[in-house]
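Notes follow the structure.
Removed: one protein chain of the complex. Kept in place: all other protein chains.
Order of writing sets the chain letters: A, B and C. Residues in each chain are counted from 1.
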Amino acid sequence: MSESQSHSAAAGENPEGRKPGSQNLVSQRPESQKLEGWNRPARTEPEADGQLLEVSMGPHHPSTHGVFRMDVALDGERVIRLRPVFGYLHRNHEKLGEGQSYLSSMPYTDRLDYFCSLSNNWAYALAVEKLAGQQVPERAEYLRVILAELTRFQNHASSIGFLIQEMGASGTPLMYAFREREKILDLFEELTGARMMCNYMRFGGCRVDASPAWLEKARARVAALPGFVDEFERLLATNEILMARCQGVGILRPELAVNAGVTGPMLRASGVGYDIRKVDGYGIYNRFSFRVPLGEHGDVYDRFMVRLLEMRESVKILEQALKEIPAGPVMDPRLKLRNFRPKPGEAYGRIEAPKGELGFYLISDGGPNPYRYRVRPPSLINLTILEDMCLGHSVADVVLISGSVDIVLGEVDR
Amino acid sequence: MSLIFYLIAALTVAGGLAAVLLKNTVHCALALTVAFAGLALLFLNLDAQFAGFAQILVYIGAVAILVVFAILLTKGSETPQGGVFSRTWLVGLTAAAAVFAVLGWAVIASAPLLPKAATPATAATSAMVVTPAPAVPPAPAVTVEQIGRALAGRYVLPLEIVAVLLTAALIGAVIVAMHEKEEAK
Amino acid sequence: MFGEGILKGLAETARNFFGSFVSAERLTTVEYPEQRIAPFEAARVFPFLVYDGEDWLAGLRCVACQICEKECPPQCIFIEKSKDKKPDFVGKPQSYPMRFEIDISVCMSCQICVEVCPFEAIKMDTAFELSTGDRFGGLLLNLTQLAKPNAYYRQIHPTGAAEVDARMAEEMAKAEAKAKTATDAAAKAAADAAATKAADATPAAGDASQSRPDEESRR
Partner (left out) sequence: MTATASFARSIIETSDQIFVLLKQWLVSFLPAAWQPAAGVVLCVAAIVGLFPALFALTTVLERKGLGRIQNRIGPNRVGPLGLLQPLADGIKSLTKEDIVPARADWAVHFLAPLVLVVAVFMGFAVVPMGRNLVLVDMDAGLLFYFAMGASTELAIFMAGWSSRNKYSLLGAMRAVAQMISYEVALLLSTVVVVMMAGSLSLTKIVAAQNQYTWGLPHWYIFTPWGLAGFLMYAIATTAETNRSPFDLPEGESELVAGYHTEYSGFKFALFFLGEYLAMFSVSGLGATLFLGGWSAPFSFLTWVPSWIWFFSKLMLSIFVFIWLRGTLPRLRQDQLMNFAWKFVLPMTLLNLLVAGLWRFMGEGWERWVLCTAILVVAYVVMGRMGMRREHFGPRSYRYAE
């Protein structure tokens, strides 16, 4: 436990200002402990005092969320070295995007992080809108917020469910999360026609309008969501076993998080108040009042709780958006989706996806396809610090920590 | 002496031999466990329930596991390439013969002390088939209660001394282990 | 701190255990082959081609413009344009697809083909039980398998079909008005043909050259 103390003491360098006296620790940290390469062997910290056992966890391991591999060197059950191996699900997403029209790339963005297709849609639409200087109607902006927050809610619920599943809870929280997710997916299906691969947003608005009946249904669903969060909290938040497993495990120091480009709930759990909804205020997020929960220790428990609290904030945003949504068109009537040729230039559109900063970088040469199409996937970048979080912990914790990162391999490997 | 005795004895001896002769150390440990189990059965065959169950509980449940763990932790689990006989087998054999001679002498010397008539052990062929309160004359059959009373009464001092000794050994082991761990850090 | 968190959790699971017997909110399972949920109107699975009237070959709205083939993200549509042209319902000569194939093992149900089609000719089906014993040929749908009547479209997407029908009826009226102003006999004959079509239960397909207020400008 002395380890965790030194970690939390070193947790400084964040804009909010933390415990005085902790800052100098950051500057004194030796060079060797700063993040340089993700596949570097063990840092100075853990030392093997026995024979190392090399275990290849994955790509077909029950808890790697898909085809992801970790080459782990174990001393007993302690992790001495961990090398994440990505790429088993590479689908050439970015190059595909460069060979296709702007519109045709939209359905592919669904398949990046297949839990949050609507967020991905929005990020891509935002990038293209920036590129083309396209305006979005008011009602479409509201619909986007509603759908993105519903997505965030179900993503966080499922990710907590997976986390606890990895802790060995025989799937109960996951099933509760999926029960609620089912209802949210029903809403998605009714509006967009598909449950997961929604392909709903377009640059310049949304594909179809939401009927008043749908909005009513959404209001009823949203009204039931806080009860679900309460249930989750009663089931999990104060469970002693969960606290024992999660607290002090997989600590991510804020300065490392910032250096490594970690974003989303991971970063906020480390105590850095960075939320693109607040920073950029993209869409119409600056119209809503919501708070950004921050963690104190940057451990697995903080990540879990930050997600739980963000679910509550999402419900707040949803309530406001569903109340204020105006009438009007959902699509710019002058826009041509087919043969869409933005003027030459470049644009980077980013949103606060449930997993972190999701950005699309596009360069246009005036043709019907982007000249360069690049995705900044939060899952991948959040995963790069896996080794730093896992060293010195046991195998069971590795599983837990990789679960707390909340990755979707579709997005990691693209 | 019944057939069952010979069967159990054969099992025990076979287990012991296998423990000595097998190549793979883990197999040896498992064979040793068989020998332990055979011994326990012999105890039960003699109607010594407490000794028999204690043998299983301690030797199979703990000692065998300890041996196995020791083998695995000391990298001894790999099968040796050469033969199983050590170069000093003659010394070993001599020592074993000496121990056997002493034990045999002790057994033979104590034989005349046994009461001649009391050989009811054949009645209880196996502990599993003992019917409640059989009409066996209670000659050398020692109940658990008697052992307990003896331990808590007449032999309380040796018992306590052993307990203190074991506790000291335990604490010593913990201290040794902790010391190593700190050195490793 | 002393196990009350565990007890709270146990109470929660017990509540769910009993709740799943009484509350449909909790037990959301639908036992699929016996129980079925009607698909949502917006549901989309794989595309099909709409035709008007009785004869699917004659009434096919598709004019083989190949826009969907070009826009399809996974490139799962294959169209072979006809060499000749056949008159459509207004007598205007249009190409038609000689072959129209969709490989539904590749199709990702994104609906882009429906969105880009200017003729309301391709729509999304809601049938999803499409398993077949042949994973190559069985999943490559050809023109005969793809063509489905407008009545079917109306049945699975009533709102969308009503919109399309209304729009097309409006265009029909426009076309008729246009035809009436033209006084020559040939045009009159064409108008007659159009009138018989309009009298039919299924209004005829729209004309690409006609402007449709919102649909067209959006593209």
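One rule holds for everything that comes next: a residue touches a chain if its C-beta (ideal position, glycine included) is under 8 Å from a C-beta of that chain, and two chains touch if they have at least 3 such contacts.
Everything numeric in this text was worked out from a predicted model, so none of it was measured.
Asks: Let's see if you follow the contact definition: name the visible chains touching the chain that is missing.
Replies: Checking the complete complex, the chain left out touches A, B, C.
Asks: Hey, which of A:Ser63, A:Gln100, A:Ser364 or A:Ser404 is the one touching the hidden chain?
Replies: For the chain that is not drawn, the touching residue is A:Ser63.
Asks: Among B:Val13, B:Ile65, B:Val91 or B:Ala106, single out the residue that touches the unshown chain.
Replies: B:Ile65
Asks: Touching residues of chain C against the unshown chain: what are they?
Replies: 1-3, 6, 9-10, 12-14, 16-17, 19-21, 26-29, 31
Asks: Write the list of chain A residues that the hidden chain touches.
Replies: On the side of chain A, residues 1, 4-5, 16, 53, 55, 61-63, 77, 164-172, 175-176, 179, 235, 237-245, 247-248, 268, 273, 275, 278, 291-297, 301-302, 305-306, 309, 394-399 touch the unshown chain.
Asks: Counting contacts across the full complex, list the positions on chain B that touch the omitted chain.
Replies: The list for chain B reads 24, 26-27, 30, 33, 40, 49-50, 53-54, 56-57, 60-62, 64-65, 68-69, 72, 77, 127-132, 143-145.
Everything below uses one rule, namely that only the chains that are shown with their structure count from here on.
Asks: I'd like the Å distance between the centres of chain A and chain B, where a centre is the mean of that chain's Cα atoms.
Replies: Distance between chain centres: 60 Å.
Asks: Just how far, in Å, is the C-alpha centre of chain C from the one of chain A?
Replies: Roughly 35 Å, centre to centre.
Asks: Any idea which chain A residues touch chain C in the complex?
Replies: 100-101, 103-108, 110-111, 172, 176, 179, 182-183, 189-194, 197, 199, 207-208, 224, 231, 234-243, 331, 333-339
Asks: Mind listing the chain C positions that touch chain A in their complex?
Replies: Residues 1, 3-6, 8-9, 11-13, 16, 25-26, 28, 40-44, 67, 71-73, 108-112, 115-116, 124, 214, 217-219 of chain C touch chain A in their complex.
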